[in-house]
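What you see is the complex with one protein chain gone and the rest in place.
Up next, chain A:
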Amino acid sequence: MSVELDVFVGNTTIMDKEVYQLWLNGYTVNDAVKVRIEGGVMEECEASAEVLLSDTMDQFRTFQMCERLLQNPAKLANQLLFQIPPDRQAMLIERYYAFDDDVVREVLGKKLSKGTKKDLDDVSAKTGITLKSCRRQFDNFKRVFKVVEELKGPLVENIKQHFLLPDQLARDYAAIVFFANNRFETGKKKLQYLTFQDFAFCAGQLINNWTVGAVDNMVEDMDVDLDKEFLQDLKDLKILITDKDLLDQHKSLVCVALRGKTKVFNEMEANFKNLSRGLVNIAAKLTNTKDVRDFFIDLVEKFIEPCKSDKWTATDVNLYLTHYTNSAHILDTFKHQNVWTRYMGVIKSCILRMYHE
């Protein structure tokens, strides 16, 4: 004897946030029921396990039916099948597109392909997040990527508009898309200490300053691809390290400015040329796609690690980079002021963000 069919349909679709989260987390109905029982909802409402099971199944079914719409959030607002109040709709969408930093960290910068999707069971094992949830998150990344790939206009705005996401979440997705598009290497051991939020911050910097969109806001892929012209111009910065005079001049300007202001002055002075070479070389190589991918690893190897081994504090780094940037402007023979500002602005904020003490 068994209940063969059990449905509940409300004119206003009833959705319990807690159950929704369990569904999003990829729980099976039975696991979700267990979690709910542990959560004490039974005592609270005098319900039996049976009731809880029925409710959970029913809601999971509702979510499943809604999933098709959630994948195209704009449809959710003008579909007729489910009557859902707008604030609920917003909640559903936001939570559906929410992701675990741990999961996204694993796939960040990877090609959003079937191959990557197949590796999700490793991600699941590593993060302890169910495979189902990993897949949903991955599919979300891919879906957003596919949609905005072909759109004109600002990336974040496009994401907001097409997926009705709140600002912060849209920015995170922009970062993910940006990383996937440029295939930045983030998986190397040396980069493991960086969180998704670190990268998202850097992505924001790059999008706002280094992409085509930073100068022209009506071209395709404007926020996804780096500004080729700018990258080309970056080659000109090489003069800062190839011209011996300029290099010395730059060094002495920075040393004068920093003397007495930092405890690591000696290390800085000794390392100046190395550090400067590192940063300028990164700039000069960015025309090369392969080197773009290694951008972050380069920053770590060429700058962050040397400073770390000399025990610089974040304040030291900040001080150094500020004066390093500004001093170049005083150099008479250095003509590439604009490119330098555009370059160093991003480099500085990225390094500061990536410099964990």
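Methods note: contacts are C-beta pairs under 8 Å (C-beta built on N, C-alpha and C of every residue); 3 or more make two chains touch, one makes a residue touch a chain; residues count from 1.
Basically, contacts and distances are computed from a predicted model.
UniProt records the chain missing from this view under the protein name "C2 domain-containing protein 5", selected from "Pyruvate dehydrogenase E1 component subunit beta", "Ribonuclease P/MRP protein subunit POP5", "Alpha-1,3-glucosyltransferase" or "C2 domain-containing protein 5". Of the listed positions A:Gln64, A:Gln192 or A:Ser309, the one in contact with the omitted chain in the full complex is A:Gln64. The set of chain A residues touching the chain not shown comprises 1-14, 16, 44-48, 50-52, 54-55, 57-58, 61-62, 64-65, 75, 77-83, 85-88.
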